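What follows is a single structure, written as structure tokens, with notes after it.
The other protein chains are all here in position, but one chain of the complex has been omitted.
Letters are used for the chains, namely A, B, C, D and E, taken in the order the chains are written, and counting of residues starts over at 1 for each.
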Amino acid sequence: MSGVVVQNIERADAETVRRLGECGVATVHEVQGRTGLMAHIMMPIYKGASVAGSAVTVSAPPGDNWMLHVAIEQLKDGDILVLAPTSPSTDGYFGDLLATSAMARGCRGLIIEAGVRDVADLTKMRFPVWSKAIHAQGTVKETLGSINIPIVCSGAYVRPGDVVVADDDGVCVVKLEEAAEVLKKAEARIANEADKRKRLAAGELGLDIYDMREKLAAKGLKYI
Amino acid sequence: MSGVVVQNIERADAETVRRLGECGVATVHEVQGRTGLMAHIMMPIYKGASVAGSAVTVSAPPGDNWMLHVAIEQLKDGDILVLAPTSPSTDGYFGDLLATSAMARGCRGLIIEAGVRDVADLTKMRFPVWSKAIHAQGTVKETLGSINIPIVCSGAYVRPGDVVVADDDGVCVVKLEEAAEVLKKAEARIANEADKRKRLAAGELGLDIYDMREKLAAKGLKYI
Amino acid sequence: MSGVVVQNIERADAETVRRLGECGVATVHEVQGRTGLMAHIMMPIYKGASVAGSAVTVSAPPGDNWMLHVAIEQLKDGDILVLAPTSPSTDGYFGDLLATSAMARGCRGLIIEAGVRDVADLTKMRFPVWSKAIHAQGTVKETLGSINIPIVCSGAYVRPGDVVVADDDGVCVVKLEEAAEVLKKAEARIANEADKRKRLAAGELGLDIYDMREKLAAKGLKYI
Amino acid sequence: MSGVVVQNIERADAETVRRLGECGVATVHEVQGRTGLMAHIMMPIYKGASVAGSAVTVSAPPGDNWMLHVAIEQLKDGDILVLAPTSPSTDGYFGDLLATSAMARGCRGLIIEAGVRDVADLTKMRFPVWSKAIHAQGTVKETLGSINIPIVCSGAYVRPGDVVVADDDGVCVVKLEEAAEVLKKAEARIANEADKRKRLAAGELGLDIYDMREKLAAKGLKYI
Amino acid sequence: MSGVVVQNIERADAETVRRLGECGVATVHEVQGRTGLMAHIMMPIYKGASVAGSAVTVSAPPGDNWMLHVAIEQLKDGDILVLAPTSPSTDGYFGDLLATSAMARGCRGLIIEAGVRDVADLTKMRFPVWSKAIHAQGTVKETLGSINIPIVCSGAYVRPGDVVVADDDGVCVVKLEEAAEVLKKAEARIANEADKRKRLAAGELGLDIYDMREKLAAKGLKYI
Partner (left out) sequence: MSGVVVQNIERADAETVRRLGECGVATVHEVQGRTGLMAHIMMPIYKGASVAGSAVTVSAPPGDNWMLHVAIEQLKDGDILVLAPTSPSTDGYFGDLLATSAMARGCRGLIIEAGVRDVADLTKMRFPVWSKAIHAQGTVKETLGSINIPIVCSGAYVRPGDVVVADDDGVCVVKLEEAAEVLKKAEARIANEADKRKRLAAGELGLDIYDMREKLAAKGLKYI
């Protein structure tokens, strides 16, 4: 089912998205039962970026970035482009011109299971990208793909409109219909961690805070 | 044909080399028909370096850095060392002492399809290296290689005197005899991009700027 | 032999450990006959960290970080946690809460042949980690491992109490019983290098400083 | 959503499944628009196996094969087990005892994005497995996963009951609801290829059979 | 500690070694608490080989096979060569001439965390090799290594005289002093499995044979 552009997709509430971004990847991943993570090969091109947005998905052929031009027209403020090639590629599908265009449409970042280039410029522009490679390799514009269909990107299933959270720990996908519930759990977890952090900083042990000693002994742990 | 040092190699004009460096890897790669790139595994040891120079090539055995000492004597101001091991290696062939020596000869950087070490020092010295690994692993000085013979380095064919351009996007090789022509095209491309960048920043779409809509429709793209 | 915690381990003299850290990974590795290095895939989560400490070893199941809680109780000031999973894993065993706890016990860093998360926080806390992956992937607490038994971590054999030196060049292990001798050789090597660095900076060639020309000629090196 | 076993899943018609298996992976993949393929790392443990079956999906923790025992109870004649770990693993989740049990339930094979062991026995039993590793590494039985939920296995999205086709070229997934249509196209393609094979064997060129010369010339191909 | 040949090493009883070989890698690995396995990248050059022997260890520089000649003199009937390079290599250290020589000394196979060549000949000779690569790449004879010192080979710690078991599932190391005890457990496990295999073949489920249902329910498994 190649050659399709789905134009009107549902998106999560902007405030929900924003606050999911503040929770961060590790927390969001944990509270949704340790699901939704992309593989660890998806690395940010610069450290310190932390974003969340609604996925505009791109299925594109290897070494062909034509569909990115098509995708940019579909972007709304707060969106994140998520591109999976139809077969493995490390080519540089995206550079500073496309980033300029995407930013002009309100795009918050790019997740791409392939390569990216012009990373010095992208860093100056503060346009964050998570990719599996940095490479100058150019691409062609010959073969159709699709926009806003469900894709598998670096091991995660992503549907258009799903919330994508990305920071230095990687990329996590939250299902659109679960976004509010996940946010609630994530914020509760963070509140709960603040107290633990204090106790741990004061020298208390996780063994005691989490009551682990008995369970460890029951499993047979021996101290020598 | 191991054990040979070719001493007098031709080099490109210094001004051409300098300006190719300013054009950057992605542009240079594009204008020479998307050729000359090394593989994406060649990463800079620190971000932000951007250099160009004439290749002094080194073919060296795995885990043996003897030939680097031989190569340094052949360096002239503005050169870049390009080392390919004769079989795969991630050993640290090069560190701060060799960098000190190379810099004293005017060397602008090292491209090595193997490992490098002392990277904290090299970063302080601002001696840029593109390598496939960072590793402290030491090497021996037992077996001959060759200097200034054609080599294959990380997928690219490099002849002594070819121009090497390297930045955060990777490493690209320009044939010595094509350097002037490539520069001309690269500078033209950059001039041309400035206008497009402005239009894209103003919200115009690549679909329109590049007249893509008709071609996409002809290929069968469907909007839903 | 899983499910064992060895509690009283011998450690090297604190001053010896500190000075080994100052010598750095490349030097220490060289003077112990180019042994003790972990594989180059062990990369720091941020650049510029440079530490040494006594190894508290952790053998843990894949995707299970329970034993890290057990290990933290065993930490003394100046220790470094060294974790090897019992089968390959890139999961994020360790994050900011565990780091808070470890720091409260005087821990200087973590070496882990697996993943780590919360790296933005760890970077702010200046808690250095060398890992083979950065990944938010959460872990369980179900299966025992062992603390302070000999382990193989990323190709290096590590016994509890061995000195671990880590910097931007990787990670090197020094046998507890050889620490003093290795330090002596390392400091001698550094002293010796200072003079060479000056001569190389002044333009002298390694070929001359190390008397290589004759040996190269004997091997058959030809200058053309 | 871990810890769930979905018991009554829909399956494709047995005859459709059988004939899809005869069409083979490459053909099935082509006729569904080049979709549904798993990554090339999924290799058969022995050459020459060629199967199709209905997917019983298994989502299992890394290094924990407990859910395979749960899955086997859900198998019906003609099913194929498809296991994706919740984080990367090469452990040997499956060996000759589990294969004996699965075969007793009519299972036709295993697709596992992890490791398998006892491959000499599995080969003798002619129980085909496509895996990303062969490894004796044992697993635990401590943590729940789920059976018959949608999973991502080696880059492909697999829902319970989808048809899985596997042979020496890899593994392809056909959506349950598209199975009949895909079969029709696949058999048509095969019929069409027979004639082409004859003409090509007789020395006719693809350039002529597929009328490529004009299109190549239009693109600018030059003969020298 | 390079440049050492330890000549008189202890070996396990020949009958114990032979029977460990019959137990196979998966069983031996299991009964020693899931320890001793090399990484899954160590693959046999042909299928169906299954051997056990006493380790004669070789620590050799990258791309230098000199020490193999030294090692062969140390071989006794029933030994297995185990080579780990001092830094990563895929070079072909070993071919049919060395195999001829090793076989003349009673050697049963080679385990090498590097490359091997002449594999068509080795297969005809039925000299089994487990390696991480097959490659014709030649090596030099310039730098010393050591024979019969403890080494780390593909993640496993191997001491001279330890028993090495290898088959299609990989390679497992048994400590010399534990060989008799491990054999006892391994043979007991095999006896125990025979009954289970029968019951599973008859259609009984592992869920019942191993009494898993209650534990699964207690963990919260839900059937839908």
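Throughout what follows, a residue touches a chain if its C-beta (ideal position, glycine included) is under 8 Å from a C-beta of that chain, and two chains touch if they have at least 3 such contacts.
Keep in mind it's a predicted model, so treat the numbers as computed, not measured.
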Missing chain -> touching shown chains A, B, D, E
Tell me which of E:Pro62, E:Gly95 or E:Gly161 is the one touching the absent chain. E:Gly95
Contact partner of the left-out chain, one of A:Gly48, A:Pro88, A:Gly106 or A:Gly220: A:Pro88
Applying the definition given at the start, please give the residues of subunit E touching the unseen chain. 3-7, 46, 66, 69-70, 72-73, 90, 92, 95-98, 100-101, 103-105, 115, 117-120, 123, 133-138, 141, 143-144
It is residues of subunit D that touch the chain not shown, namely 25-26, 29-30, 34, 37, 40, 43, 47-48, 50, 167-170, 172, 193, 196-197, 200-203, 205-207, 210, 212, 216, 219-224
The missing chain sits against subunit B at residues 1-2, 33-35, 37, 39, 86, 88, 150, 152, 155-157
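In the analysis below, only the chains that are shown with their structure count from here on.
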Keeping to the contact definition above, tell me which chains border both subunit B and subunit E. C
Could you check which of B-E, A-D or B-C has the same interface as C-E, with more than half of the contact pairs identical by residue number? A-D
What is the distance, in whole Å, between the centres of subunit A and subunit B, each centre taken as the mean of its C-alpha atoms? 31
When you check subunit B against every other chain, which residues touch at least two of them? 90, 135, 137, 143
I'd like to see which chains touch which, written out pair by pair. A-B, A-C, A-D, B-C, B-E, C-D, C-E, D-E
